[in-house]
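This is the structure, below, for whatever I ask next.
A single protein chain has been removed from this complex, and every other one stays in its place.
Our next item is chain A:
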Amino acid sequence: MSDWQVKYKSTVKDRGARGILKLREGMLLFVPNDPNSDSKLKVLTPNIKSQKYTKEGSNKPPWLNLTNKQARSHIFEFENYQDMHACRALITKALAKCEEEPNKPAAVLTSAEQLSIADLELRFKVLRENSELQRLHKEFVETKVLTEDEFWATRKKLLGKDSIRKSKQQVGLKSMMVSGIKPSTDGRTNRVTFNLTSEIIFQIFAEKPAVRQAFINYVPSKMTEKDFWTKYFRAEYLYSTKNTAVAAAEAAEDEELAVFLKPDEILAQEARQKIRRVDPTLDMEADQGDDYTHLMDHGIQRDGTMDVVEPQNGQFRRSLLQDLNRHAAVVLEGRNIDVDSEDTRSVAEALARVKQVSKADGETTKDANQERLARMSRVAEMEDLQAPQNFPLAPLSIKDPRDYFESQQGNVVNEPRGAGTLKRNVHEAYGSLKESILEIRTKGLSDPLIKPEVAFEVFRSLTQTISTAKNIIGKNPRESFLDRLPKSTRDEVLHHWTSIQELLKHFWSSYPITTTYLHTKAGKLKDAMSNSYSQLEAMKESVQSELRHQLSLLVRPMQQALDAAFQHYDADLQRRAAKSARGSAGEANGSV
């Protein structure tokens, strides 16, 4: 397929061996130039786990670092970035291809034989990590209650976590600003060199629509692409020297250059349009008043010098904030065109098209101003100038707070005792009460106040109350009954709970029964469930007597859930029997 001249290193510090990197069907080959070298390499593409590469513009040579599944890395140093990117693109494609392949048969045939080894390994791994799952698997799959696939079908999530493979994420833009591209000087002459890549060009076009427009207008009719970029960077250079006087002079001489130095008209128009869409109640001019960067000693530090806005020649200056905002907007928009070509012109045109479309979206209505006015009046609605909105309102009218309770006593259920007898009783009672007081006043406190046996009995009963309350509530309220069970019983209860859940999940998911396969499955599950039902009973009997009541409380919901399943199973069976009887009596319908 493709060959590249590269230097192969097994580690970063390795000096490397020169050779040829070949990409063939399903593998990557490195053949060293020196036939004696032992650095011959063959990497199967499916084994490649990740690839890293040095960024353009960094001072490192173009390296491609491939990591294989055994976490070994292979570093290839290319002669230039273009080669590296080309190779990288091909590897990515190959990787994507071989990742798709194992999925295909799995989608068509889901029987165990067709499973890829990777999937089986994954299942093994999940089982190894989760002992509870392993126990369930052992209990149900190995006893053939559930098939392997049925077991895993409900746990796709566990398997899926590792197998999210293809990311559809688009490559975004670098966050480096275009103005951050610094020329390299050779130090001897006054020549400065700008390195331009298609990525940078894209960024420039996206951030500066005026440059894009100028490119479409001038290239190739008026000047060559090279001239265009020379002019552009000259303008950038002038700009970066911050010598606005020179910039103004040059702009006056060269109108094409002036295009680059002048504020971007297209951007300004877009900005005006955006401002029109701002909430009309927001006073943008007031915000502008807050800007004090033009004052002495104010401004933003940039490249070591103060970025002071000078009033004269202001049109040749762009503020850092403008640049930053524009750049941020472009980065956020991302790469929204699919043109991945080296042809600068087509990139520019594609971008211009995208802009036009979004612009058209923006102003579908001609009477935008009209709409703006309408919105203004809608937003600026003053609450206190509106007619009162009359919601149906019922004031809380408790006229007499006693109403809250006392005046409604009319319907009080009368005491069974009659009023008269009560009255007499009351007076008798008062009499006896007074007698009691008289008695204590004459006789004094009863002596002895309390009998020792009674006091002992009180202590005993109190101790019992406190200890039983502790038993029921637990030492702290969080502690549950489970913690008081012996460990083996506790584990058994928990295991029963999970296994019953598993069985019930499969049982209910097999309804409605439409195939004979589901029918046998439901039958198998029902048998397994009645098995665990009897196990629950046995467990209840085996446990200590004082724990039995609590345990049966724990077990009851499980048994109830199982009962519901049994009931459904029987009802369904009966209905089917009736149906088949009817079916055989009448004419044979199509089988289900």
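Everything that follows uses one rule, which is that a contact is a pair of C-beta atoms (placed from the backbone, for glycine too) under 8 Å apart; a residue touches a chain by one contact, two chains touch by 3 or more; residues count from 1.
We adopt the following convention: contacts and distances are computed from a predicted model.
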{"item": "Listed names \"Signal peptidase complex catalytic subunit SEC11\", \"Sentrin-specific protease 7\", \"C2H2-type domain-containing protein\" or \"General transcription and DNA repair factor IIH subunit TFB4\", matching UniProt entry of the absent chain", "value": "\"General transcription and DNA repair factor IIH subunit TFB4\""}
{"item": "Touching the absent chain when the full complex is considered, from A:Thr442, A:Ser488 or A:Ser534", "value": "A:Thr442"}
{"item": "Contact residue for the chain not shown (choose from A:Arg128, A:His427 or A:Lys505)", "value": "A:His427"}
{"item": "Residue numbers in chain A that touch the chain omitted from display", "value": "394, 396-398, 403-406, 408-409, 411-415, 419, 422-423, 425-430, 432-434, 436-446, 449-451, 454-455, 457-459, 461-462, 465-466, 469, 472-473"}
